[in-house]
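Reading through the structure tokens given below for one structure.
One protein chain omitted, others in place.
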Amino acid sequence: MNDSVRITKDKRPRARDIGIHIGVFSPGKYNAITDVKGVLVGHCTLIQGHGPLTPGKGPIRTGVTAILPHDGNMFKQKVPAASFVFNGFGKSIGLHQVNELGNLETPILLTNTLNAPIVADALIEWMMKENPEIGIDTCTVNPVVGEINDGFLNDIQGRHVKKEHVFEALTTAQSGQIKEGAVGAGTGSSCMGWKSGIGTSSRVLPQDLGGFTVGVLVLTNFDGLLTVNGAPVGRKLGHIPFKDPGGSVMVITATDAPLYQRHLLRVAKRAVLGLARTGFYGSNGSGDFFIAFSTATTIPHEPTDVTLQGVAMTNDALSSLFLATVETAEEAVINSILKAETTVGRDGNISEAVDIQKLVRILRDYSIE
Amino acid sequence: MNDSVRITKDKRPRARDIGIHIGVFSPGKYNAITDVKGVLVGHCTLIQGHGPLTPGKGPIRTGVTAILPHDGNMFKQKVPAASFVFNGFGKSIGLHQVNELGNLETPILLTNTLNAPIVADALIEWMMKENPEIGIDTCTVNPVVGEINDGFLNDIQGRHVKKEHVFEALTTAQSGQIKEGAVGAGTGSSCMGWKSGIGTSSRVLPQDLGGFTVGVLVLTNFDGLLTVNGAPVGRKLGHIPFKDPGGSVMVITATDAPLYQRHLLRVAKRAVLGLARTGFYGSNGSGDFFIAFSTATTIPHEPTDVTLQGVAMTNDALSSLFLATVETAEEAVINSILKAETTVGRDGNISEAVDIQKLVRILRDYSIE
Amino acid sequence: MNDSVRITKDKRPRARDIGIHIGVFSPGKYNAITDVKGVLVGHCTLIQGHGPLTPGKGPIRTGVTAILPHDGNMFKQKVPAASFVFNGFGKSIGLHQVNELGNLETPILLTNTLNAPIVADALIEWMMKENPEIGIDTCTVNPVVGEINDGFLNDIQGRHVKKEHVFEALTTAQSGQIKEGAVGAGTGSSCMGWKSGIGTSSRVLPQDLGGFTVGVLVLTNFDGLLTVNGAPVGRKLGHIPFKDPGGSVMVITATDAPLYQRHLLRVAKRAVLGLARTGFYGSNGSGDFFIAFSTATTIPHEPTDVTLQGVAMTNDALSSLFLATVETAEEAVINSILKAETTVGRDGNISEAVDIQKLVRILRDYSIE
Partner (left out) sequence: MNDSVRITKDKRPRARDIGIHIGVFSPGKYNAITDVKGVLVGHCTLIQGHGPLTPGKGPIRTGVTAILPHDGNMFKQKVPAASFVFNGFGKSIGLHQVNELGNLETPILLTNTLNAPIVADALIEWMMKENPEIGIDTCTVNPVVGEINDGFLNDIQGRHVKKEHVFEALTTAQSGQIKEGAVGAGTGSSCMGWKSGIGTSSRVLPQDLGGFTVGVLVLTNFDGLLTVNGAPVGRKLGHIPFKDPGGSVMVITATDAPLYQRHLLRVAKRAVLGLARTGFYGSNGSGDFFIAFSTATTIPHEPTDVTLQGVAMTNDALSSLFLATVETAEEAVINSILKAETTVGRDGNISEAVDIQKLVRILRDYSIE
């Protein structure tokens, strides 16, 4: 494994490092989904081989990313959750049950499209180790897996993400700063004509609006005309849509605000508005899936009563959380592109990193800050 | 008004009066939606004129039925609610907001299809009288109105249900026993080849399953092959589908179980299974709309905090409530047909009441109890 | 009527008049929804009275806007259509049936929230005049009405839009240039802190992408931070969200591309992305409803066979139509604000037009074109 894991050198800047300030609210300490207390993120990055594609062999440019709502037993202590599908041309697994039961009972895993089932199977195994009663003395478990098509760079037919890679992403998941760009499930992705990958951001609401934190993690692989805080970077640099079929985006929104499934569905939906501001237009080939969860409470697997106490934000109070979600999602997308390094994949296919100097110059021309 | 309101003589039996016992749970005191404490039901029945149709004049065979979750100010004290659309070929009003905000802020009114807007407008007026700040110092109000097409008997183009009829249904709404059959919004409806109308039923769960009450009120106007607790009454009596286009059914489920919108959506859905057991097959022309609400709590219009405490049944505990909803809906449909008297409408069109003697004979042949 | 209808003087510019060029595709001749051949738009604008609000009397700042897919009999010749609800906190009427049957059988009317039922009733009457068999020899009709809350300026409780105003909007509907801004249903609306109203735009796809035309008409009344082709106009001019509760937006997308309901649902959804680029964030109080229809074919009310021939774009070909829809919706929103003149309403409430000079200066600062 070790030889296939790339350690990103983190030389490329995030949006705020080069003076891009998106939105009106302030980010949390790490400006990351992990600013939502308890949330952990882990990656396993697979890079191996060069040159012509030999399906099943390589070159490999892929990986898996794990988002854990908390570090406890997710099956025993589920979290309120919801899912929203903007464009169903994708292969995400497990979203029906999230909406029906209103909860998430596993970490969320992201990977490449054809690997989604193997990753789901690995997640089932992980959950059974921790909960040996699954399928025997209690019901089964609902693995939640999202995906993007990284076949432009990666030997996607090879389904190279195996059980051990999933376990590595899960066991190495951390709070605090998160690796972004071409890591984990984002190793082989491209977005609006540039190399992209994992991006994240967060916002903390003012106390009089509830003081809650919202964090977004995106895995970007969609078509569009890159727009950075309003500046038409894509058009200026000649990156035009309709070149790449395929695409897709996964958006995970976490918050410590107390919310039920109905509220979380509304939050999950708002993230698509943030994407739109970066150039996303929901191309046919883009499977666009959104998951939101709350860490404010946990739901026991085996309740001791027929009813359960709860608490949730009122409808009226949600507007500020919605706006925060929109701008957090926007910034997460920009980070996913800024942080990603040029990657050469199968058959010498190149996904180039956006040129930071040129981008800064365009931003300056447009007075964007 | 008085001359146009028919006092049903209640000579026809309900299902249990002739030994039909549907399902495994026991009904409440009145075997009606009003067994859910606080729920009120009111009808205004319009019957006027005979003979050839003069569009806009008559004959009139229609009405309005009001279901009130409680007798307080519904705008100030909303109730948790959800809506489900099985077949969207219908003109119900107000259902989007019920699901988005998870609540109901007006009584539910049922009427004929072309009258739905006028009835909604009357409901707005009713709500504004009670809450003069609507649209001025606070937001607007979401009137919820369901409908069926009674044009076979009624001068439906005439939209004869006026504001005063709506107000009458609202002000005369009562708890306890409910008029069923050809009354209120059911005055002109037909179901599976027979006269039908309003029907209701209820179930009380055993204490170890939570002890909650569920009540259903239906307005039946759909196509199908009447089946009574398993007996093929429609086939035996030669009432075959596809004769009547149009159709539709409205199903209102009330419960005192503590539930949020997500749970109530699941409850609302189950009622369609009860309909299926009576012969319902969801014909193209049948707009099939389901609303469920809970009386366990109220939601203030202007919360004093950004969060609100709640309580709801666990997912696991819902199964018994689901089964109770299915059998309550089934019995409500049967009651809506049994109680309805033969009605002659426009152009001499006749919707015949099912013959109780023949029906009982068939049930006996099939040993149905 | 005449004294209450305002003739907009059309002195204010549209986006392109002041050098704002949104997106990559070219608009049609009128840069309006009417560039889709056959589509007609009509307004009836109601302005009456000044000073303190007397509920039911005025002041009146409201109206109705009609969008007709063709000038024939819509009931007899329906058009393929779909609806999408982004935020269901609204009172639109008729959307369920559009999705279930995949068609639109009336013009679409827009008005104020509390007036929606009366306008729907007027539309029923209009349709019955043209089709006297409705509800007698054939099924009923499904009126489609959208709304926004104009209560900040208008005596919304008064429901001043009457049957004659609806008929006026329908009979005066025209092809070609459309009045925008504070006209028709947009007379009393506000958007992101400024006066707004009706806006429209269109795009024509290049021949190699199908050569189809897409047009959007919006009625804007939502909260957000106005962004004009990327420039943060709202922030620069100090218009911050959360001031106005309520809100809502109606978006009508027309196209001559051959599409079925499934495709049109996808098209309708994309328009929300265009809104996002203008500052829309889907606030709690904003009911956001989207309708899309195709004029490529008509569907007979009474088909002569059990099957019907059709033609539709392939999934792959839709991407360019999606992108065109996004940018058309974005430009329509900007037009709805640019064209709207300052309006003083009930209780002296003022909704100010955006200052064109200041806006142009900001755009110049941001090099936006």
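Per-chain numbering from 1; labels A, B and C assigned in written order.
The definition used in the following text is that a residue touches a chain if its C-beta (ideal position, glycine included) is under 8 Å from a C-beta of that chain, and two chains touch if they have at least 3 such contacts.
Bear in mind that the values here come from a model prediction, so they are computed numbers and not experimental data.
A.B. asks: Kindly state which of the options A:Asn31, A:Thr65, A:Asn87 or A:Thr278 is in contact with the chain not pictured.
C.D. replies: Only one listed residue reaches the unshown chain, and that is A:Asn87.
A.B. asks: Which one, C:Leu46, C:Ala66, C:Leu101 or C:Leu338, makes contact with the chain that was left out?
C.D. replies: Only one of C:Leu46, C:Ala66, C:Leu101 or C:Leu338 touches the chain omitted from view, namely C:Leu101.
A.B. asks: Return the single residue from B:Asn87, B:Gln157, B:Thr200 or B:Thr213 that touches the missing chain.
C.D. replies: Reading the full complex, the residue touching the unseen chain is B:Asn87.
A.B. asks: Need a quick check: the contact residues on chain A for the chain that isn't drawn.
C.D. replies: 53, 55, 85, 87-97, 99-101, 113-114, 116-121, 124, 128, 132, 134-136, 138-143, 149, 151, 156-157, 159, 245-246, 285, 287, 289
A.B. asks: Write the list of chain C residues that the hidden chain touches.
C.D. replies: On the chain C side, contact with the omitted chain comes from 100-102, 209-210, 258, 260-262, 266, 303, 305-317.
A.B. asks: Across the whole complex, list the residues on chain B that are touched by the chain not included here.
C.D. replies: The list for chain B reads 24, 86-87, 89, 223, 225, 227, 229-232, 235, 240-242, 245, 266, 269-270, 272-277, 280-285, 315-320, 322-323, 326, 365-368.
To be clear about the criterion, only the chains that are shown with their structure count from here on.
A.B. asks: Distance between chain B and chain C based on Cα centroids, please, to the nearest Å.
C.D. replies: Using C-alpha averages as centres, the distance is 34 Å.
A.B. asks: Rounded to a whole Å, what is the gap between the Cα centroids of chain A and chain B?
C.D. replies: 45
A.B. asks: Do you know which chain A residues sit against two or more other chains?
C.D. replies: In chain A, 266, 315-317 touch at least two other chains.
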